[in-house]
Every structure is written in C-alpha cells, then in structure tokens.
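Here the complex is missing a single protein chain, while all its other protein chains stay put.
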Amino acid sequence: MNKGISFTQAFFTLLKRDLKIAIRHKGDIFNPLLFFILVVTLFPLGIGPEPQVLTRVAPGIIWVAALLASMLSLERLFKADFADGSLEQMLLSPQPLSLMVLAKVLAHWLLTGVPLILVAPLLAVLLHLEANSYGALMATLALGTPVLSLLGAIGVALTVGLRKGGVLLSLLILPLYIPVLIFATSAIDAAGLNLPYSGHLAIIGAMLVGSLILAPFAIGASLRVSTN
Amino acid sequence: MWKWLHSYADPQKAYKLSGTLLPWFATLAFLFIGVGSIWGLLFAPVDYQQGDSYRIIFIHVPAASMSMSAYMAMATSAFIGLVWQIKSADWAAAAIAPIGAVVTFIALITGAAWGKPMWGTWWVWDARLTSELVLLFLYLGVISLYASFEDKVLAARAAGILAIVGVINIPIIKYSVEWWNSLHQPATIKITEKSSMAPEMLYPLLINILGFGLMIGAITLIRFRAEILARNGMRPWVRELAKAEGVK
C-alpha cells in the first residue's frame, strides 16, 4: 500500500468530488442565482423606473444583491458534509486542512460565484448602468466574490453545527463584507465618470490575497470547534 | 512569562485572582468616574461655541474610546485562549463582549444626542459614526454566536475565533469607511475636533476615560467570575464555595 497522493492531487480530488455532487444536485447552483436576479428586479419596483435614478444606484444594488446571494448560497457549504460525517473525515485526513478547505471554497465559488458574474451584465442592462462601467462591474465581481466566499466560509464554519444558522450567519459575516462593498461600488462609480479605477481593483485584489492566506486557517479552526 | 500565565489558566486560581482584583477596580472606577463627571459637568468652563451641550463629551468620548479598547481586550484574550488552549481566556473574552456592546451603544446614543443640537440631525453618515455602528454589529455577532451554542465551552471558543477575525478586519473596515466617507461626505457637516482643548476641560475628560476603563475592567471581572462558577458548577471547589456561602 502506497501513499503516493500529493497535496495538489488531494486538492483536485476534493474539488472534483464537490463539483460532481453539485452537478447531480442542480438546485444548489440555480437557486442563489435566481435569488440574485429576483432581488435586483425588486429594486426598480421599489424605487421607480426612472433611468437616471436607476443608473445612480445600479452599482450598489447589484453589489448588495451579490452580497446577499453569496451569503445565502454559502450556508450550504459545509452542511451536507457535516450531516453525513464527511467533515470529520476531512479533519482527520492526512492532508493539510487549510488546503482541503480551500478546495471546498473554490468549488463553491465556481458553482455560485461564476454564474453570478456571468449574469451580472444582463442585470446591469435592466438597471441602465453607465456604459463605461461594465468592465469595472465584471472586474470587481471577479475579484470581489472570491473574497466574499472566503470570508463567508468562516461564518459558515462557525455556525455549521447549529440548528438556527441563517439569520445568525448574516449578523456574523455581513459586517465583514463592508470593505469589499465600498471599494467595488466606488470602482464602478469611478469607471462611470471615466476616472481610473485600477487603485480600487488593487485594493480588492489585496483583500483577495489576504483572505486567501488567512481565511483557510480561520475556517479550519472554526470547523474543529463546530465538529467538537 | 507563559509559565506564569498557565498557572492562572486553572479556573480556581483565576477566580481567586479576579476576586482580589475586583475591589480595587471597582473602588478606583467609582472614584475616577465620580471626580471626572462632577468636575466635567459642574465645574468645567462653558464652551464658547457649543454652550453647555458640549458637556456630553465627558460621557461620549470615554465611551467611544473604550469601545474599541474593549474589543482589542476581547480579541487579545480570545487569541490567548485559542493559541495556548486556555479556557479561562476564552471565558474572559465572552465576558467582555456584552460590556463592549453596551459601551459602544452608549457612544452611539450620546453621539446622536450631541449631534441633534450641533448639526440639527440625529444621525449623519460620518466616518466615525459609521465605524462605531459597524463595531456594534461586530460585538452583537460575537454575543449572538456565543448565545447560540448549547455547550458554553465550545461557545466561548467559537466566539473567540470570530472576535479574532473581527479584529483583523477592524482596521480594514475603519480605513474603507473613512475613505468612503471622504468621497461622499457633504462639506457642510464636519466634526471639528478642537486642536487645543482647555486643560480645565481636558483633565476631567482624561480622568473619565480612565474611569471608564476601570469600570469596564470591574464589570468584566464580575462577569468573568460568574462565568467561571457557571462552567465549573460540578467541580468540588465550587460546591464547597457554595456551601460556605450557604447556598442550598
């Protein structure tokens, strides 16, 4: 018997398994996406259809909706694994826990974050987003949604063992999402005014790097508490 | 250093130590807050611009400055608990959280009460007000996470991790809110911190800040002792203590 699996292979084994399960369970992919679209549609109904008003608030609406959709979809990140004992096996596997956690978050982001980025331009059309802002919208979503997934996963890991997760989860992670929201929306605003926004992107990128390095440890430590 | 710390990891010793410290903290807190408040509210000179309404700073500023310090204390305690696996430190962190939340709330309320006569509105999306509000949310997150676990030993560990994550994020949140504020803030409203404050105003303020710190320390000690007793109810030393006090 030969233990010849490298860390990279273990990472992709877990990634592939999670993708396979999600594909056999399609609701998990489409429900957050539908939620995202629905929330965005509600705003014009609430605020009124004037294009000038919508143009002004479009970046904020899209990003707040993305925040909420990301949070809702994350709730299921560790739930099934916790319920069937896979999470314990993951904690006890000889592979580094932060690597396993990263694979799970990546799988989750591929399944929920990427569709959200792809559908965002469509919603931007509905909200009359400034024509110059599309690039910034896509760029901030591409850099920002992984940060949301990583930070959110900490909250999910802390609450996975609890019966009442939902509302508590929002209280735990929404405050942590504030910086991403601020820099992403102002990048889009700046782009709308034809101002440079690479500085904003750099800051969101820095947040991404920071959370890529630190969040897996926090998620791992939280999972150890939750499975206790 | 760590050997010394570890000897207080034992709940019984931590209970005794906090019992010795408590009267000192409590007495000094009463003294400082008493002197600072009476001096500030009755004897400090009237501000030539704001009249008597400025006197709320003797409550507002200490509360605001201690709200952040209490979070730091909570996170430090949680960090010690996480790294050296000391349960007493986790409990101390859990004991600080509600006090910090109340202090933050006081800072927000007194800020609003001050804002009404000064700016004519209860709330402005000022950078400091906004980050104080976010700080309150962070505290509430820690408190409700702690409340959600049935097993309080686990609850304290989970809340501790959240406190540490929060403390890493506080500077980022603060910076981003300030930056956001400088973009959106209309120039008409501005909190002008006077560059030089008359010493007759400054001294009572400093005394009150110190007093607030001591008061938070004292209440934390009371809560910490209660926490130790609640977590160790089945230990022989707690039972003996209860017997000596004549409970049951």
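Residue numbering begins at 1 within each chain, and the chains themselves are lettered A and B in the order written.
Going forward, contacts are C-beta pairs under 8 Å (C-beta built on N, C-alpha and C of every residue); 3 or more make two chains touch, one makes a residue touch a chain.
By our rule, contacts and distances are computed from a predicted model.
For the chain that does not appear here, its UniProt entry gives the protein name "Cytochrome c biogenesis heme-transporting ATPase CcmA", which is one of "Helix-turn-helix transcriptional regulator", "Cytochrome c biogenesis heme-transporting ATPase CcmA", "Peptidase M16 inactive domain protein" or "Branched-chain amino acid ABC transporter permease".
Among the residues A:Met1, A:Leu45 or A:Val167, only A:Met1 touches the chain that is left out of the figure.
As for the chain not pictured, it touches chain A at residues 1-5, 9-10, 13-14, 17, 20-21, 24-25, 80-81, 83-96, 100, 224, 227-228. One chain is missing from the display, and on chain B it is touched by residues 85, 150-151, 153, 233-234.
Here is the rule we go by: only the chains that are shown with their structure count from here on.
Averaging Cα coordinates per chain places chain A and chain B 32 Å apart.
Interface of chain B with chain A (complex): residues 82, 134, 137-138, 140-141, 144-145, 148-149, 151, 154, 157-158, 161-162, 164-166, 168-169, 172-173, 175-177, 179-180, 183. Contacts from chain A toward chain B in the complex involve residues 154-155, 158-159, 162, 164, 168, 171-172, 174-176, 178-179, 182-183, 186, 207, 214, 218, 221-222, 225-226, 228.
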